[in-house]
Every structure is written in C-alpha cells, then in structure tokens.
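All protein chains of the complex are present and in place, except for one that has been dropped.
Lettered A and B in written order, each chain numbered from 1.
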Amino acid sequence: MYQQAKRLYKLALCPVLMLLSLLSTGAWATEGNPQRWQTNMTPGVTEVGAKIYDLHMFVFWVCVVVGIIVFGVMFYSVFAYRKERHEEPATFHENTKLEIAWTVVPFLLLIVMAVPATSTLIEIYDTDDAELDVLITGYQWKWKYEYINPEGDNVSFFSNLLTDKAEIGNTEAKGSNYLIEVDEPLVIPVDTKVRFLVTANDVLHAWWVPALAVKRDAIPGFINEAWTKPTETGVYRGQCAELCGRDHGFMPIVVNVVEEPEYKAWMATKQAEAAEIKKLMAQTFSMDELVERGKGIYNRSCMACHGANGEGGVGKPIANSPIATGEVTAHIDVLVNGVPGSAMQAFGGQLNDVDLAAVVTYTRNAFGNNMGDKVQPIDVYNFKKGQ
Amino acid sequence: MGAHGPAKGLTRWLTTTNHKDIGSMYLWFSFAMFLLGGSFAMIIRAELFQPGLQIVEPEFFNQMTTMHGLVMVFGAIMPAFVGLANWMIPMMIGAPDMALPRMNNWSFWILPPTFLLLASTLFMEGGGPNFGWTFYAPLSTTYAPPSVTFFIFAVHAMGISSIMGSINIIATVVNMRAPGMTYMKMPMFVWTWLITAFLLVAVMPVLAGAVTMMLMDIHFGTSFFSAAGGGDPVLFQHVFWFFGHPEVYIIILPAFGVVSEVIPTFSRKPLFGYASMVYATASIAFLSFIVWAHHMYTVGLPIAGELFFMYATMLIAVPTAAKVFNWITTMFKGSITLETPMLFAIAKVFLFTVGGFSGLMLAIAPADFQYHDSYFVVAHFHYTMVAGAIFALSSAVYYWLPKWTGKMYNETMGKVHFWVSFIGFNLTFFPQHFVGLAGMPRRIPDYNLMFADFNMMSSIGAFIYGSSQLLFLFNIVRTITHGKPVNDDKVWDGATTLEWTVPSPAPYHTFSTPPEVK
Partner (left out) sequence: MANATQRNVIQTTGKLLVLVVAMFAFAMWVMPPLYNALCEVLGINGKTGGRYEVVDSAVDESRTVKVQFVAQNNELMPWEFGPNTSQVEVHPGEPAMVTFYAKNTQSHYMVSQTIPSIVPSRAAEYFHKTECFCFNQQPLDAGKEADMPLRFIVDRDLPKDIHVITLSYTIFDVTEMAAKQDSVAASK
C-alpha cells in the first residue's frame, strides 16, 4: 500500500509541477512586450487588458482545479485498480444521480464564468466618446495610419518593417526588436480614449497589440472598430494576426504611447512636415539631394522586392531594366500607377511627389543605370495632373 | 455473394468490394498521408527551429502550413476513421459487409488521385495553395495562385468521397444490423460513427458550396466574397465555419468511439453511462451547428451575436465533460492492464481534456481577443486533433491489429512508441501555449528572439514525435511479416463486442449468416 501511495504521489506531481512551472515563470515586462521565457498573457497597460487578463486567469484556475480533481481520480484509478491489485472488477455501469450531478455542476461553473465575460465584452464594444480617431489600413505587407482631423487635412503615413534583410537572412546579428520594429510607429497620447477604425486595402489582415488588448480583423471594403486607453507611456509592439500572404510575418505594429504634450508636439511636426512637402513640391533639387533622398525611400519601400542592388527578387530587376533606363514618363507612370495584375503597387497614393521624384531619380542613376537625368517633384505633379 | 476468397494480384485491390480490403486500403492510404503531412510539419518546425529564415522562403512556408493542414485533416485523419469504420462496423453489428459495396470501392479510389493532384499543385507555376487550410477569401480567390482551381477540384472530389463513405455507413448501420442488435445495444464506436456520418452528409455539401462560390468568383465574375460587387469576404468565413466546426467533431467523435471500446476492454468493466454517452455524442453533434462563429470573434460580429456564440460554445463543455467523467468512472474499480492500446486511450483522455480546457478558455470571447490567431490556438487544436484523434487512432490500430492480421504486435515496441510519442507530443505543443500567450501569431515563418527558446523546444519535440511514427510503421509491418500468431481469437480477455467472436485473423467473409444477439 505504501509503495502504491508513493507511485501515485510521484505521478500526481507531474501535472502539478507542469502547472507550477507555468505560473512561477509567468513573467512579463511592465511595458507589455514579449519577454524571454514568458509563459503567460500580458495584462497590458489598459483597464480592459487587465480585465481580460483576470478573466483568463480565473478560467485558467477553474480548469486547474477541475483538472486536478478529474486527473486525480483518473490516475488514482489507473494505479489503485490495476489487475494485479484488483483482480475482480466491479460491474456497475450507471448511476443516475452521479450523472445528473456532473452535468449540473459544470453548467453552474460555466454560468460563473459567463458573467464577467459578458460584462468585459460589453466594455470592449463601447467605442463611443473617443477623443482621437485613427484609421488603420492593412496593406500587403505594411500598415497605414491616418489621424482623422475634423478641422482639416488628415495626417497619414505608412509604417514598414525596419528589420534589415541581412538580419533575416542570418548574415547579421539580430537586434532585440527583430521583426517587431518599424520605420514610423503609431503615436498616441496616454490616458486618452483612442478609437481605431480598422480596414484593409487588399486581403484580410488583423491589427494586434497585446499590451493594448486590441485585436481586430481588417477587411477590405468594410470597417471595424476597436478602442484603447493606455494608462502608461511606452513603446508597445504587435504583429499582423491574420494570414495575408507571403510577408504576413513581416508586418509588425509599433505603438508609441506618449504624454499629451509630446503627442501634440509630434502631431505639429507631422503637420509641418506635410506643409513642408507641399513647399518642396515647388522646389528644384540637385542630383545629390534627389539621390540621397531616393536611396532612403528605395531601401524602405522598394528593396524588399527589387533587391538591395536592384538585382530583382519578387519584383523585376531594376539594374539595366528597360523601365529605369527608358523614357522618364513611362518610369514615373509605373511608380505612380503600379502594374495591374502584378505585385507592383501603385505608389502614387503612398509616397508624396518629392519622394517619388527622388526614388525615380535614384533608380535611374544607381545599380549601373547611369542615365544622368533628374526628375523633379513638379514633374511628378504634372504627370499626375495630366493623366 | 459467394463464399469465395479474394481475387489475385492488383485486380483484387482495384475491383474489391470487400469491406475488409477497402478498410485496409483506407488505413494504408491514410498512413501514407499521415507521413506526407508529417513531413510538411517537419519542414515547418525545421524552419521555426531558430529565428531567421534558414530553410524555406516565406512563400513556400505558407504552402507548407496550408498543405500540412489539408493533408492531415482530409487525407490522414478522416480516411483513417473511415478505414476503421469499414473494417469494424460490419463486424460489430453482425453484418456480412457494408450496405453499398460497390460505392465503397469508388469512395476509396477517388482519394489517391485526388491527393496526387493536390500534392502536384506544389510543383505548378505560382506554387500550391498558400492561403491556410481555412482558405479565407480574398487571399484564396483574387490573390490565389493559379493552382487554386485544382485545389477546388480536389476539395470537391474528397467531399464526394466522404459523402459516399458516410451514406454507406448510415445505410449499413440503419439496415444491416443482426437480429437483436437494437440501436441501444450497438457498440459506442458504431454510435459515434453513425452520428459522425450524419454530420458529414450535412456539412460536406456546405464545403462544396463554399468552394463552388470561390470557383465562380475566380472564373465566372460573380462577387460572393468580394465587396466590390456587393459581396462580402466575411460571408466566406461564415460558410466555411458552418462546415468547419462540425468538421472538427467529425474528426473527434469516432475517436471518442475508439476509446469507449478500448477503456472498457482493458478495465474489464462495462462502459459507464452508455446511454448518457449516446446522448452526449448527439448533443455535441447538435451544438456543433450553432457555434461556428466562435472562430470569428475578432471579425466584428455584433455584440448580440458574439454573446450567443460564446454561450453556445461554453455549453459544449457540459456533454464533453460528461464523456470524460464516464471514461474515468469506467476505469474506477475496474481491473486495469496497461497494454499499448490502453496507454494511448488514457493519454488521449488526459491530453484531449487539456485541449478541452484551452478550448473553454478560447470560448470566452473577450479573452479570445488576445488568444485569437496566436500560437495558443495552434497548441489548442493540436491537443484535440493530434492527442484527441491520432492517439485514438494509434490506440485503435494496436487494439484491432491482432484481429486484422491474426498476429500479435511487439508489445515492448508498442510501449516505446507510446512513451516517445507522448513525450514528443507534449514537448512540441505544450510550449506553444506559452509563445501564444506571449504574443506570437500563428502562420509566421520567422519570429522575434524572445520566442526562440520555446520554439526550439517545440521543434525538437516535433522531430521526436515525427520519428516515433516510423517505429509505429515498423511495428505494424513486422507484425504482418514476423508477428507471433495470437493464441486466442478473442485476443483481449476483457473484450465483449461481436468482432471478437469471429476467428483471428478475421476471415475474408464474416457473418454471412447473422449472429444471434441477446
């Protein structure tokens, strides 16, 4: 009997140890970003996130308790009623009272879980009275953020993966924010109810930031909404959560939650930048200025498909290509309007005229394409106008 | 039908209408598909062994996740259970064969060319299906590779095969039972399959409808799933999951049936709560029709819909829990021996229940906003699909192999297979709960360094689990070629069902005269 008890004890220990390991290492950072050896959900930096976390832990503990009882009985039976110890099996095969009991008890447990679940869900759905609206659009494979401004022009920009191709290809060491870093993060003020309007440009995407407790599908043609009210400043990271094609794993989300004044200053800069772009449109640039600006744009927006040296990849090669060494207007046309039916997107709405002019100039004068000609923003502007 | 034996050579297999031959072909076919789908999984886990892209391109990675899912669900698990049904149902209900033997032959022979076609899409221009086994529009329509048309054709063909197989099973169970074999005397395995077959007949046509609408959108200019023409991509998800949720019970119910046979046999005690088992199975099947949108909590359902699907989904826990309690109470005060089939059955109950717990967590809609499409979901459904269905299949093969071949498998090798599978499986999928909760989305070929440790564990576990299946194959082949003949036709002293009353190996024709069931 002692032997038996010892074996039973050992066996019962297994699941308990497994669960304890789950909880004791349940580490998360205050900033709510993934941590090494993290085993549990983050409560995040929002009230709703904390409620979701509590709900998750509550259901988890109910499962643990039920599991210990159920598996306890199961493993006890396996060990106590082995044939060598229990030669004569019992013959009972039903017990109405018992069967009713184990139907009713789980049902009551479910009701206990359903109550907080319902109230949290109602809160998640209450998107009214937001102080800031941001329109989020999923693209293959990047995000566009547009701040809705009731007084005038909306500020909008694209947010691309920043991680270097060399890190992904294992030729360079990976940084700590590998694959969860972007060139331009979404910036929102702390302690402010921000409403996200989520949609997609091409296929389904899903915008997910665990620390903000927001996950919403982005559906082309339709709009979804979600909201958050972060209580702590910080940088919060997430990823696209709906399979959206080749680079689904390479369209991260970074949200910068800052103090209200800092947000206002950032917004002012953004608006000034937009105004600056308008001014730049009328300006003429030197070859060096265009090439330098164009190189930055190329690395950010073109390199993924056309290669670091214009050698091509998913996209056609640019080095010695008939387009980059051909007629200027045709070259601008490809960038502005894209190539329907191919992976080449229309960048006319994604890049401003200054950037378009710069990148056209750059690709005409890099990778051995020594065309020597320049394209000015006004050329792009006139092209668009004349279409 | 005469009492003649099988024809000779290849013709026997091409033209056979014998339920045992067809059952064997289904089982071998599904094992081949299990290894194929498994090798896709090995490629996935090899790529995910470390952060960074090492082995495959993201495009091919997506094809691997898609094909892994499709092959495992439609090529491995479903045909394996149909194979078991073919072999066992006539013998369990005292029938001489299936009700529609010729159709039985067709429904099998559709499968090999279908999966050959599906696998060949990997070599076509633009590659094979890369939109996930759930093939959400518009990724699977407007944005799909050209091979999508072949994929649609393959889905149609396997749907037809499944429908024919299920009609056959229902026709057999309803009409061919031996005198005295009333419905409430049927073995649990037959019951679960009868209910499963009804589910299949009801939802496979819905899947056919979904892919037909895709086909029309792609080639005939309709707009079922495109907003531009007045359609809606979300409609696809509703149609798909209206099929898809019953589909997961199609996979799990026969597995419930298997453990309901194995546990009483090795506990030497009748199944506890037989009647409640039947009702629980039927209510799970019914509920499966009204919970589909719990796969779509983040899609923007109205809150009333969200609440309805949450409550309905949580309700499934009640009949499922009753089944688990029944199995455990069957073992309680039994006289238990732990041969390989029993080990797999106990592990199935244990691990499936773990998957049930994570399922309950996923049912909670607000929490699902964090779980959805993360690795937590991947962990959950592998606990239910692999531990729930494939462990039950392993159990069934060890349980009935002596009946099929008349020879005993190697018990030690079987136990090694079990423990290596058990450890490999848990090492693979338990850490996936963690990375999922920590924020790793599913279906990504590369990930942040913070997820690296658990992913490496997971990959190592997958290689262990994968290689243990080769041992399984070896054990089966060796049993057939070198196995020791069984001493007793009954093989397992605790077995009570009709198939154990015929000789082992089971003769080519059994129950040509129906047995008397008291």
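Criterion: a residue touches a chain if its C-beta (ideal position, glycine included) is under 8 Å from a C-beta of that chain, and two chains touch if they have at least 3 such contacts.
Just so we're clear, the structure is a prediction, and the values are computed from it rather than from any experiment.
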Shown chains touched by the chain that is not drawn here: A, B
Residue touching the undisplayed chain, where the options are B:305, B:485 or B:503: B:305
Identified contact with the non-displayed chain, of B:116, B:174 or B:275: B:174
Among B:48, B:210 or B:506, residue touching the chain not depicted: B:210
Per the touch definition above, residue among B:228, B:275 or B:470 touching the missing chain: B:228
Residue touching the undisplayed chain, where the options are B:7, B:56, B:117 or B:201: B:201
Contacts of chain A with the absent chain, listed as residue ranges: 125, 127-130, 133, 135, 137, 146, 148-150, 152, 154, 197, 199, 201-202, 219-225, 336-338, 340, 345-346, 348-349, 384, 387
Touch residues of chain B, complete complex, unshown partner: 1, 96, 99-100, 163, 166-167, 170-171, 174-176, 201-210, 212-213, 221, 223-224, 227-232, 234-235, 238-239, 242-243, 300-305
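Just so we're on the same page, only the chains that are shown with their structure count from here on.
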Chain B contact footprint on chain A (complex, rising order): 18, 22, 28, 33-42, 51-52, 55-56, 59-60, 63, 66-67, 70-71, 73-74, 77-78, 81-83, 86-95, 98-99, 102-103, 106-107, 110, 113-114, 117-118, 120-122, 124-125, 167-170, 174, 176-180, 202-204, 206, 208, 210, 213-217, 219-222, 224-225, 238-250
Residues of chain B defined as touching chain A within the complex: 51-54, 58-59, 62, 130-132, 136, 138-139, 142-143, 226-228, 232-234, 267-276, 298-300, 303, 306-307, 310-311, 314-315, 317-318, 321-322, 324-325, 328-338, 346, 349-350, 353-354, 357, 360-361, 364-367, 369-370, 372-374, 430, 433-434, 437-441, 443-451, 453-454
